[in-house]
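Removed: one protein chain of the complex. Kept in place: all other protein chains.
By letter and in written order, the chains are A and B; residue numbering begins at 1 in each of them.
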Amino acid sequence: MSRPPIRPPIRPRRALLLPLLLALGLAFLYLPIASLIVYSFNASRLVTVWDAVHSPTLKWYGELFHNSQILEAAWLSVRIAVMNATGAVILGTLAGMALSRFGRFGGRALLAALTTAPLVMPEIITGLSLLLLFITFEQLTGWPAQRDAATITLAHISFSISYVAVIVQARLAGSDGSLEEAALDLGARPSVAFRRITLPLIAPALLSGWLLSFTLSWDDVVISQFVAGPGSSTLPMVIFAKVRLGVSPDVNALATLLITLVAAGVLLSTLLLQRRERSRARALALSQEG
Amino acid sequence: MPASSTAYLQLEGLSKRFGQFLAVNNVSLCVERGEIFCLLGASGSGKTTLLRLLAGFETPSAGRLLLDGEDLAGVPPYRRPLNMMFQSYALFPHLNAERNIAFGLEQERLSKRQIAQRVDEILEVVKMAPYRARKPHQLSGGQRQRVALARALVKRPKLLLLDEPLGALDRKLREHTQFELLNIQQQLGVTFIVVTHDQEEAMTLATRIGVMDRGEIVQIGTPREIYEFPATRFVADFIGSVNLFDARLSTASVSVAPAAVDAARGTCLHSPELPAPLLVDQSIEAAADAALWVALRPEKIALSRQPPAQQHNWARGTVREVAYLGDLSVFLVRLESGRELRASLTNSSRECAEQFARDTPVYLSWDSTSAIVGSS
Partner (left out) sequence: MRLPARSGSLAQIRRRLARAASGRAVVVGIPLLWLLLFFLVPFLIVLKISFSTALLAMPPYAPLLEWVGHHIAALRVHLSNYQLLWSDPLYLDSLLYSVRVAAGSTLCCLLLGYPMALAIARAAPARRPLLLMLVILPFWTSFLLRVYAWIGLLKDDGVINNVLRSLHLIHQPIVMINTTFAIYVGIVYSYLPFMVLPLYANLEKHDGALLEAAADLGAHPWRAFWRVTMPLSLPGVMAGFLLVFIPAVGEYVIPSLLGPANQLMIGRVLSTEFFENRDWPVASAVAIVLLLLLLAPIVIFQRYHNRELEAER
């Protein structure tokens, strides 16, 4: 049996150039993080001067767990982040549903504008305006008597809603709008249709919306600084105060812990998702053979 | 309970307005129990809006909707005793075939045993029992269509609405599925309302067809009536392939017409595009100078190399194009007036189209019973 000669495919130079640029970009993204991690094991208090005699060491990690200020701030941040994420998912889902499934309604343009603006609004403006809002509230109603975790949470929810709304909208836009109609047609009341069809459909979006809102809140320093009161310092606020004075080895240790924790989580979920996709693809291939 | 005088499904002056746009305009329609009624129209003709009015996803701006004697006004979609098969099928992606089919029954609060039994039955009917545990994305297009059909039918609806039921299937599968759909309909005796833009689909499935144009129903009839006796120029042009002529009543009047035409029923016309008078075996009430149209289907035109014996209903021209389609050949013939006509010939023998090759001069002729004349 004779085969036609196999010609090598034409490979433009870009085929090499692009991956090279991508690799450079990724190196740019990861080298600073890598250096942060490496120097967290450095024994020297000078952080960037490697103390070859006593390193690597875990002493900064040990100190971290005895620093009550950091531990308290971290606990406060977790509580705020959880409340924020939960609130933002509820409100953001409502907004996303309304925008993508209700067609035209009065106030649609306003709602659309109000949900997209916080995505790009400079934090400093949002922070200032929310603080002034709380102060005006206090003058008018006596609440909030002091600014604390509650005011931080309210502020965080206000900008996290947008991210959830966008994720939910994208998910709903990618799915068939007639699914809910089909449920109604089959005799399900709107509430049943939402619970049994819409909710499972947008569940992945709700999960990623929750995680994103958690992260946004967990990371926020500018807005928190405006709306926090004395005695309610979140972890980013504590870190910010510390690093304004320069590098400090225990912050390196803290950063390493946080970054590896998040990276492990994201990696794991991506891998799980990929495995599910792959089994789905396999099932699809099987069904087409049959 | 329904009075025997009213139809099973009755639409009375139904209209739907979206802002300035009149999507459905004063539609009145009766459908009998057990019928397959096809709404046929181009996209934007309002057929889908009409279907959504029936399903309850849109509220009518005017008019009434009665099903089995019961007014459906204000009844939400989830309480209407009718079901819909969506164009996209709208199968719930997170539920398998069986759970998709059971969904509607679960809303009726039937017992688990009853649900299982009815699901089993319908799975047998649509021949999907072996695939019952598969999720929608694990099913082929044809299998999905059957699950969607089963999901709607298992509710035993008074009326099944089908939105482009075969639109998503490829050609080979369509033909097969069409007959299967007919089979299932006869087996269960459900009344079908089918929306389609595909006339072949409408012709095969329908007991009656309603042709829609710009929100209105322009003609209702059996497939044969719609094809052979189009009521308007639009219907004649929309259904099948047709040659349309502008024509006026001939001043020579019927008296000079050959005796072959019954003077009481026939009409003699003149078209500037044809050399001979047009005789149509059909009477028409029209003013002497009214602009009329005459429709002539390609398959009703005879081709010949010899001049025809008759004085009327003929033309002379040259073959410009020949399209060989296997079962038939279609000829594009340019007349001396410059007008091009389409004529088709069944290839009853292997060589019968050979004699009318390109550039051959030919004569065209047709019977007075073949053409249709109209004024609107």
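We take it that a contact is a pair of C-beta atoms (placed from the backbone, for glycine too) under 8 Å apart; a residue touches a chain by one contact, two chains touch by 3 or more.
Since the structure is predicted, the reported quantities are computational estimates derived from the model, not experimental observations.
Only one residue from A:70, A:83, A:152 or A:165 touches the chain missing from this view: A:165.
Residues of subunit A that touch the chain left out of the display are 12, 14, 17-19, 21-22, 25-26, 28-30, 32-33, 35-36, 39, 46-49, 91-92, 94-95, 97-100, 102, 105, 107, 110-126, 128-130, 132-133, 135-136, 139, 154-155, 157-158, 161, 165-166, 169-170, 173-174, 177, 187, 190, 215, 218-219, 221-222, 236, 239-240, 243-244, 246-247, 251-252, 254-255, 258-259, 262-263, 266-267, 270, 273-274.
The working rule: only the chains that are shown with their structure count from here on.
Within the complex, the subunit B residues that touch subunit A are 55-57, 76-80, 83-84, 86-88, 90-94, 103-104, 107-108, 134-135, 137-140, 151-152, 155.
Those residues of subunit A that touch subunit B in the shared complex are 175-176, 178-179, 181-190, 192-193, 196-197, 200-201, 280, 283-284, 286-288.
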